[in-house]
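Note that this complex is displayed minus one protein chain, with the remaining chains in position.
Our next item is chain A:
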Amino acid sequence: MAEKSTVTFIITRQDSPDSEPYEETFHVPYRQNMNVISALMEIQRNPVNANGEETSPVMWEMSCLEEVCGACSMVINGTARQSCAALVDQLEQPIRLAPMSTFPVVRDLIVDRERMFDALKQVKAWVPIDGTHDLGPGPRMPENKRQWAYELSKCMTCGVCLEACPNVNDKSDFIGPAALSQVRLFNAHPTGAMHASDRLEGLMEDGGISGCGNSQNCVQVCPKGIPLTTSIAAMNRATNLHAFRSFFGSDKTL
């Protein structure tokens, strides 16, 4: 395995949110079963680039290391994915790492995903249960519904679907697929359903569900296999019905 003694990484770096990005190449000693994060750790331990010059260690974000937290998303060889689950043996070399372009860069491979959390606020993606007294147990949930809702609950706000979406960019205010699917999740919850129309109103706000252009990249790239486009179509129906009911119907205080 002599040819595999080192692995070459070409990393897009950026020193601060406002500075210009640049590329830096690193040769990292190969170890069996290494992933992109273990290579980044190696660079951190010995921050010397391919020219033998000492440089600042490459910064990245990580937490769980098992593809459930979403923090370590970056663009690896052109596609956005989690660096913890990206095994070096399965990647074409040299391996190119870049921050996700949809989000503002904080430093090197670290991006600020705050817009995703703002989107969750816009659509009220939570179940309000706080009260002044014990509300007792909630209603039961049909098993079939629980099963598909569980799939939707796997969303880790990693940002890969936003990165792949052609309609999420600096010219549009579209909040992206992740939050749309979360409305379906929380509206399916028997207690969450009590606030279903509030969430649908959030989806109908500018930048909401109407920003979807059906390219369906999101469902192809989602690392958790969430049926995002099914959720979007379901929320299309729900918002349309809600719009009709709000205008023609009687379920509203005048």
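By our rule, a contact is a pair of C-beta atoms (placed from the backbone, for glycine too) under 8 Å apart; a residue touches a chain by one contact, two chains touch by 3 or more; residues count from 1.
As a convention for this text, contacts and distances are computed from a predicted model.
Per the UniProt record, the chain missing from the shown structure is "Succinate dehydrogenase cytochrome b558 subunit", taken from the list "Heme exporter protein C", "sn-glycerol-3-phosphate transport system permease protein UgpA", "Succinate dehydrogenase cytochrome b558 subunit" or "RNA polymerase subunit sigma-32". Screening A:P166, A:P190 or A:G249 against the full complex identifies A:P166 as the residue touching the chain left out. Touching the chain that is not shown, out of A:M59, A:V127 or A:M204: A:M204 (per the contact rule at the top). Think of the hidden chain as still there; on chain A it touches residues 78-79, 122, 164, 166-167, 169, 171-172, 201, 204-211, 213-217, 220-221, 227, 229-230, 232-241, 243.
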